[in-house]
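Note that one protein chain is taken out, while the other chains of the complex remain in position.
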Amino acid sequence: MPHDYPQPLDAAEIPRFAGIPSFMRLPIFEDPAQLDIALVGVPWDGGTTNRAGARHGPREVRNQSSLMRKVHHVSRIAPYDLVRVGDLGDAPVNPIDLLDALKRIEGFYRRIHAAGAVPLSVGGDHLVTLPIFRALAAERPIGMVHFDAHSDTNDRYFGDNPYTHGTPFRRAIEEGLLDPRRTVQIGIRGSVYSADDEAFAEECGIRVIHMEEFAALGVEATLAEARRVVGDGPTYVSFDVDVLDPAFAPGTGTPEIGGMTTLQAQHMVRGLQGLNLVGADVVEVSPPFDLGGATALVGATMMFELLCILADALAQRR
Amino acid sequence: MPHDYPQPLDAAEIPRFAGIPSFMRLPIFEDPAQLDIALVGVPWDGGTTNRAGARHGPREVRNQSSLMRKVHHVSRIAPYDLVRVGDLGDAPVNPIDLLDALKRIEGFYRRIHAAGAVPLSVGGDHLVTLPIFRALAAERPIGMVHFDAHSDTNDRYFGDNPYTHGTPFRRAIEEGLLDPRRTVQIGIRGSVYSADDEAFAEECGIRVIHMEEFAALGVEATLAEARRVVGDGPTYVSFDVDVLDPAFAPGTGTPEIGGMTTLQAQHMVRGLQGLNLVGADVVEVSPPFDLGGATALVGATMMFELLCILADALAQRR
Amino acid sequence: MPHDYPQPLDAAEIPRFAGIPSFMRLPIFEDPAQLDIALVGVPWDGGTTNRAGARHGPREVRNQSSLMRKVHHVSRIAPYDLVRVGDLGDAPVNPIDLLDALKRIEGFYRRIHAAGAVPLSVGGDHLVTLPIFRALAAERPIGMVHFDAHSDTNDRYFGDNPYTHGTPFRRAIEEGLLDPRRTVQIGIRGSVYSADDEAFAEECGIRVIHMEEFAALGVEATLAEARRVVGDGPTYVSFDVDVLDPAFAPGTGTPEIGGMTTLQAQHMVRGLQGLNLVGADVVEVSPPFDLGGATALVGATMMFELLCILADALAQRR
Amino acid sequence: MPHDYPQPLDAAEIPRFAGIPSFMRLPIFEDPAQLDIALVGVPWDGGTTNRAGARHGPREVRNQSSLMRKVHHVSRIAPYDLVRVGDLGDAPVNPIDLLDALKRIEGFYRRIHAAGAVPLSVGGDHLVTLPIFRALAAERPIGMVHFDAHSDTNDRYFGDNPYTHGTPFRRAIEEGLLDPRRTVQIGIRGSVYSADDEAFAEECGIRVIHMEEFAALGVEATLAEARRVVGDGPTYVSFDVDVLDPAFAPGTGTPEIGGMTTLQAQHMVRGLQGLNLVGADVVEVSPPFDLGGATALVGATMMFELLCILADALAQRR
Amino acid sequence: MPHDYPQPLDAAEIPRFAGIPSFMRLPIFEDPAQLDIALVGVPWDGGTTNRAGARHGPREVRNQSSLMRKVHHVSRIAPYDLVRVGDLGDAPVNPIDLLDALKRIEGFYRRIHAAGAVPLSVGGDHLVTLPIFRALAAERPIGMVHFDAHSDTNDRYFGDNPYTHGTPFRRAIEEGLLDPRRTVQIGIRGSVYSADDEAFAEECGIRVIHMEEFAALGVEATLAEARRVVGDGPTYVSFDVDVLDPAFAPGTGTPEIGGMTTLQAQHMVRGLQGLNLVGADVVEVSPPFDLGGATALVGATMMFELLCILADALAQRR
Partner (left out) sequence: MPHDYPQPLDAAEIPRFAGIPSFMRLPIFEDPAQLDIALVGVPWDGGTTNRAGARHGPREVRNQSSLMRKVHHVSRIAPYDLVRVGDLGDAPVNPIDLLDALKRIEGFYRRIHAAGAVPLSVGGDHLVTLPIFRALAAERPIGMVHFDAHSDTNDRYFGDNPYTHGTPFRRAIEEGLLDPRRTVQIGIRGSVYSADDEAFAEECGIRVIHMEEFAALGVEATLAEARRVVGDGPTYVSFDVDVLDPAFAPGTGTPEIGGMTTLQAQHMVRGLQGLNLVGADVVEVSPPFDLGGATALVGATMMFELLCILADALAQRR
């Protein structure tokens, strides 16, 4: 019965600034089996080659998520009436050992996946998506709608290091977790290291929609193309806040000017309703660079947008 | 004779950072009868249910208003040549007694109204518009063009409290001060408490143009619709800075991403030239959350935009 | 058995930036009967006559309290081994109705007191201490060691309002909750409204140690005097962060320069070990005015200092 | 041979936060003859009539320019392969003597010009463009594409002072350095001092495209008009960051809301590829008003955009 | 009759955040003859060789001065009962012409001096004290108690420029305005340009008490020495906020660590009561570098401290 599902605190009784700041002011759970959608933090930025700080992302997104209410004003989706949603706390991490951290994170998500819950995660840097994929896509490769200023398909850094926040999707493709032909990247922009930086993405069949193409196509045509690429197979949505212009999301490690507005990003996520969604994340919110919490608020709101389409997808699949 | 009207300090003689920061660097008045348009601060946020701070709004808007010049660059309206404009100081308030504050504010505006001056106010939270209406609309209900992310037509909070910054327009309609059928709300958005949050607004006939509809219609069509709704009856313009995207106006108590740009907002206000205007306000500038004064600058500029159309309206009515 | 007592998360396994930010990273409780010392937030600043914001204090003190460890480095007190300590969440409040808020807070503390737990609270503005006293001191008046820049024994504001953050201790004395002859105020300073501002405090027998006297006496002599005043009766410690110089605690509503250092404040609190303590609080941390969280860190550390002497007092009383 | 040209540090070996922060992490040069394009800072804001701070611009733009990579992602221009680019340090200035500063700056640029290098400069306030013109345009007047919120063609301030950051282009025209009929100003907006503020610009034939006309025309039509105006004569591009909306570039001395987005600005600069370019600058980045470095990042990125079209122009001219 | 003297707004009726921010919330005057002590702003930093911003000092000190009350809590001086005090506005300045600015400021102070009022000024950089001296000390040289991290007796900068904020007191001595043998400098510290930087000060007989000597002597012995030096001749007090440690006063152009605490500074100023005072100033508050207004609050409080001893001196002289 829907009325037994976990509910956020009522802001007309407990003000938004009061109470323990869990995600969306939902109850905190330890057992993923009690949930259909598990909200999870991954406080780790060990893959960051430039400005660290995304390790503090989950805490500040939880903080700002107190401003979210219960029903989507456009789609009218009421996620807490459709499915069981709760805060499952943070994945275990290791700030000084990259490989150990990847293992700990993967293990946590394997437990969620095994329990039948769908994770909606907040990073952390973008490398956290790799261990999530290792847990969720072990059985078969998944597709992805990827919002980002960067393709994150680089190969090596600092000698021969294969794992950084610039490499997760090359690794995921190499490991058979991500199907490049069912992958669309939207908002890519900014100067590049060399003329063939995007060669890998192109060769393996990723559909890259640069910011400039997005600006020319507009939201609707981009959405149509994204939906065409991923089709009806299992699909993950990864939202790197640096897809947004730094005016909208200054608190991130690798900002690139000339990005998306939040309104465009919201329309894009809303337009993914109906896909066969198996998880989602919001990454690269970096509070030390986020004066006033603006980016954490964006992260929390995009998390709510993703929650609505995930909840709808789960309700439809029942 | 126009050249006797109060004039701002001359920036080519007294730099903008110098001098007492009155609104627009205009002279300060005590008697509203000396003015056609009274610029008034209402430093009060006692109706705020979440993040307080708008009580500091008038001071910081005054501060940033030093950057305003004298003539509108598009409409060519020169308000200080058309009518007598001055800074009438702040309305009296009470930071610890809500009902007493409402009374004090109403009394101050009754004095302005009785003197024949038109008020252009800076809040304060949005509840300050209610006592202003009680003073200005005592004789007959007025219409309103309302820019906001929120409808502010909720009913009760924290038990049975009828007065918060989320309720002023329900109260104003109940009290016969505001004509809902001559009211248009523009920019409404953000998650809602329940699916029927907007039932009251709809039932009483308010024309709600959500942000998404605004984005689809564009500025011109929205303006046409707004002008149609309010017609040529007496009309008030209430500008809550949270109608703007937080990238443009971060310093506010209840930010909602996905909002308007300042350029859109300016075009909207300019498009209201020619209405039968009886007052206007800019509310919810909250300096403690406004790093660097960006939102106060927006508030000051929107105040100048409103001043131009008010001055023009008064000059036309003569 | 001590090892069954609630323990903070282990920072060598779960980094300080990870996990739900409860006070001291302790488990969260709903029933005060499970605790000897209840850590409580009171997110309310409805008594603030100037700059609001202390309503956000509990959340940010919780946030910064993640930096606290488990054992006091000077006294060697290990509070979590001595008594059961946990986060009891926030007291219920009402941001728009002062009298209702006072009632809700009092009710929450009555429940704690009835359960036999001792509260260690984080405000909120200083008016929150009044309803706490109404719950804790109903049976007999208590004494107080009061750290503050202000005496908080004013009478009326804004007409005839008796309740503001400048009046709690006059009210508490009038209501027979606080014994003025067992009350010592330390650190009082700053310009005053009139020459007889401190007449009430003097007349009723409060021992006021102005900042200048504290500077002359030094920590040890001040401590001796404070201990002499309160004696061995039941005593409360109220720590307003504005007793500190704004260099050490900028994020507060009524800063006064020329205050205490944190090292002096720590020495003072440590010197209260052995008193017959019945409760304590840290108030007036105002995050919107606290750039970088410095004051919240001070608040969290002073809370740990207070926790250690409270835990020791409880262990001694057993 | 291209591979002998100066190259930025390699971010896959030396992280972006490491190393001396020269422009674009390029080698530092003392002799302009070793360069085709000289990157120069002009740390001077002595012409600023309102909020100073642009003197710190070069340092912070250097700082943020570490985030730039080597190849333009749209035009595929690889400037460091086409021409010799290096950091030539800062022009000599004098913070307390305006006329002496103008002379020192002019002398520095005369040396660059004589060596055959093309300068790409970072101010400083907009008055720095005047001594640059005196060095570059001594032989014949040049044309200009001017991005700005202000026309900067005022006449006198504070009595009879002819040199401020509001007057450089009137002076440049009077001195025969700038051809007004080959000058286009884009993005002009904001309230004006008097109705005839733009009389000079209009009379001498400058093509002024106000922000409102830009919004109506769109990027492509504006570009066509700009290219028509400047034709194929020698042309300078001056980019005042206040052409951008303060949401995108808050750190500037005279912000005006309702401005351009960074994406629009980037498209505009890219569209100037192929012009007969003789120099460019980015001015009015004011770090003391730039919380978090957002505006310096914008400045660095626009500098890279300008560098690409300059490098292309030089390569084409060979 | 004292009760006719100008009084600050009453904070128990008009909250501190309300009303026009004049100095101390006093009435604003145009005629110095109506005042015994004229509070004056000098919004000018044209002598600043490093980080500008003190031009914004008067406005922000006015802003923070709203927190001041009416009676000194230690000396019990009630300045508004003793003499007529008011806000005389800002001296005229010129941000782009140093010599013209010096003349305008001097003229303004000549008018004050001629009217028989004593000025208490807020800078502005320290060069503003020179034109004040030219007005106040034209008849005979005066003595000075000078709080500062720097001696400000340098000679020339940037070629042969004699006027910067590092040179005012060498100029004042050369012009016969300041008697070096009746001058004491307290708090001097920080690395120096060369080993003979202080040769001038020593040779002309200034008593320099470096920070290290102050720390060794303590407040009382330093005060005795300062009073001995200035004796009972006419004396000016100049308080550069950089005498304070940057922890207490971060918002200044040339911070030097290892400075005074505010409590020490307050004790020092209080200890000057009884001198034959002819004026005072607080300089080098630089709001763009003053996050959160901490330094402006220090400036406002030191201004109140100075006001109390000035008012007392005037009352004694009657």
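Letters A, B, C, D and E name the chains as they come in the text, with residue numbers starting at 1 for each one.
The working rule: contacts are C-beta pairs under 8 Å (C-beta built on N, C-alpha and C of every residue); 3 or more make two chains touch, one makes a residue touch a chain.
All of these numbers come straight from a predicted model, not from anything done at the bench.
Engineer: What are the shown chains that the left-out chain touches?
Structural biologist: A, C, D, E
Engineer: Using the definition of touch stated at the top, determine which of C:Val208, C:Ala294 or C:Ala315 touches the missing chain.
Structural biologist: C:Ala294
Engineer: I need the residue numbers on subunit D that touch the omitted chain, in ascending order.
Structural biologist: Residues 13-15, 17-22, 28, 41, 43, 55-56, 58-59, 62-63, 87, 89-90, 92-93, 95 of subunit D touch the chain that is not shown.
Engineer: What residue numbers in subunit C mark contact with the hidden partner chain?
Structural biologist: Looking at subunit C, the ones touching the missing chain are residues 11-13, 15-17, 67-74, 76, 78, 245, 247-248, 261-263, 266-267, 291-292, 294, 297-298, 301, 304.
Engineer: I need the residue numbers on subunit A that touch the omitted chain, in ascending order.
Structural biologist: On the side of subunit A, residues 45-53, 55-56, 94-98, 100, 157-159, 161, 163-164, 288-289 touch the unshown chain.
The criterion applied here is as follows: only the chains that are shown with their structure count from here on.
Engineer: Taking a step as a move to a touching chain, how many steps at least join subunit C to subunit D?
Structural biologist: The least step count works out to 2.
Engineer: Indicate whether more than half of the residue numbers at the subunit A-subunit C interface occur in both copies; give same if so and different if not.
Structural biologist: same
Engineer: Among the chains, which has its CA centre at the largest distance from subunit C's?
Structural biologist: Result for the farthest chain: D.
Engineer: Matching over half of the contact pairs by residue number, can you pick out the copy of the D-E interface from A-C, B-C or B-E?
Structural biologist: B-C
Engineer: Taking each chain's centre as the mean position of its Cα atoms, how many Å separate subunit A from subunit B?
Structural biologist: 38
Engineer: Let me have the rounded angstrom distance from the C-alpha centre of subunit B over to the C-alpha centre of subunit C, please.
Structural biologist: 40
Engineer: Which subunit D residues sit where two or more other chains touch them?
Structural biologist: Each of 49-51, 157-158, 245, 247, 289, 291 in subunit D touches at least two other chains.
Engineer: Please classify the inter-chain touch graph. Allowed labels: line, ring, star, complete, other.
Structural biologist: Shape = other; not a path, cycle, star or full graph.
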